[in-house]
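Omission of a single protein chain aside, the complex is shown with its protein chains in their original locations.
Per-chain numbering from 1; labels A and B assigned in written order.
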Amino acid sequence: MFRNTYDSDNTVFSPQGRLHQVEYALEAVKQGSAAVGLRSKTHSVLLALKRSTGELASYQQKMFRIDDHVGIAIAGLTSDARVLSNFMRQQAMSSKMVFNRPIPVNRLVSSIADKAQVNTQEYGRRPYGVGFLVIGQDNSGPHLYEFSPSGNSYEYYAMSIGARSQSAKTYLEKHYESFADSSLEDLVRHGLHALRETLQQDKELNVNNTSIGIVGPASVHEKAVPPAGPFRIVENEAVEPFLQTMIAKDTATGAGAVPPAAAAATGDEDVQMAG
Amino acid sequence: MTQRPQQHSFNPYTENGGTILAIAGADFSVIAGDTRQSEGYSIQTRYAPKVFRLTDKAVLAVNGFAADGNMFVKKVRQRLEWYRHAHSKDMPIRAIARLIQTMLYARRFFPYYVYNILGGIEEDGTGAVYSFDPVGSYEREACRAAGAAQSLVQPFLDNQIYFKNQTPAPGTSFPQHLPLNTVLSLVIDSFTGATERHIEVGDSLEMYVVLAKESPSIQALQNISGIQEKTSTADGERIFVIRRDLKKD
Partner (left out) sequence: MDHFPTNWGRPRNDAYDAYGTYPIAQRPQNNPKDAFSAGVQHTQQPIVTGTSVLAIKYKDGIMMAADNLASYGSLARFKDIQRLHAVGNNTMIGAGGDMSDFQYIQNMLDELMIDEFTAQDGLALGPAEIHEYLSQVLYARRTKMNPLWNSILVGGFKDGQRFLAYVDLLGTTYSASTLATGYGSYIAQPLLRKAVEGREDVITEAEALEIIETSMRVLYYRDARSLNKFQVATITAEGAKISESKSLDTTWSFAEGIRGYGAQTQ
């Protein structure tokens, strides 16, 4: 059953200097449905594809509100995400209690990255099987971070995680230079276009499978958002006006140049390690 | 006479004066407090709010030991935040009232030295006032005054809201609920009266008005100077705050 000699314990390095369990955890992130994040000078947005296990089932929650100024989208094990997001909520609340200050987004992301790192080093633990895109706003404006089970966290202009996220990344890399000065509507449209790239052949984005998370002032499609522009999750019918703004794939500029989506790893295959 | 060693122990409480008041209408609730904070004969500050917006349908007024009051409001807000995380909506006011009871009673043997009055709108759209003692006994009422000038204000409210010691003119009856403009006048009169007769009341008055969804009582707020809206959700209930000066002597 073992696929590698040095993978039964995450505290043991392989002779190549790698921690196989940690890399498997990163694979767990890639099994989750995709999430996309983008940032402009005024807004940060998240877009995520919700999966359902069948016609009779509801869709899995992909976004969590952490505080008025922070929210996350997840890819991977939802149960691990709940534990981590609860921890983030506690951190946010403790900052409010002790300093009466909304927690700076970078501190929040570092705090979970540090937690994840412990799991890559201590005996008897396993890494988290979930990755986050974190958006938030603080004194230094809107932010977008990626958090991964390896204990790394980076800030991005635009990023995607989860299944087939490479296709979304290709789209984002092509367009990211225009994001900084984008309106919120354009930013969301780019996000939807990027998210669309992660879909399987016959699937489409619709009001049921699309979640949008926003921080920053209200969009023309939104109602009753306080002026501070706190984090909010747009779902169901409220997504429709945003979906309407999408440009059909054949006519979308440059969409044709996007390479076919990378094959998602299936359960039976051996995991391919990067270089 | 033998002298015994004196044990002088630290007193963790003080009393910071001021008065709070809330009145429920048919589809609105008014929650008010003065902003003076004092200790003994000293005015510590002329502006320390005692009335706090919790949600778009609930406002909490705290009076007594200010440090306990501020901490209590912080802790209630934390619990409401967890409720929001779990249920993606604001806690209804009757649930907040029960929450406050359990939080107060949890400290039965080292109480928060605070009198709480919670005002707002119930899920059925009626105006509500809940009043508490420091260890959590509570009831829903139509009006309540608490704090330094409770003994001055409550009898006035009993007379003007409950019509105690009044008899209606022949063939008429007293109204069940008073209109918003009448209630606002009563609140202002209560505080100007209390300011005259109680040294711990004064400086300025903050009145929060919570209106039910599409409440026609909004009419009464049209021409009020300096009114400020504090609503933050699209749930339908609306919150306003009105500030008035009181005498500063």
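Heads up, the rule we're going with is that a residue touches a chain if its C-beta (ideal position, glycine included) is under 8 Å from a C-beta of that chain, and two chains touch if they have at least 3 such contacts.
No experiment lies behind these values; they were computed from the predicted model shown.
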item	value
Partners of the unshown chain among those that are drawn	A, B
Hidden partner chain, residues of subunit B it touches	8-10, 12-14, 16, 37, 39, 42, 44-48, 65-67, 70-71, 110
Interface with the unshown chain - residue positions in subunit A	97-101, 104, 106-107, 110, 124, 139
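Quick note on the criterion: only the chains that are shown with their structure count from here on.
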item	value
Residues on subunit B engaged by subunit A in the complex (per definition of touch)	74, 78, 81-82, 84-85, 232-234
Contacting residues of subunit A [partner subunit B, same complex]	65, 89, 93, 96-97, 223-224, 226
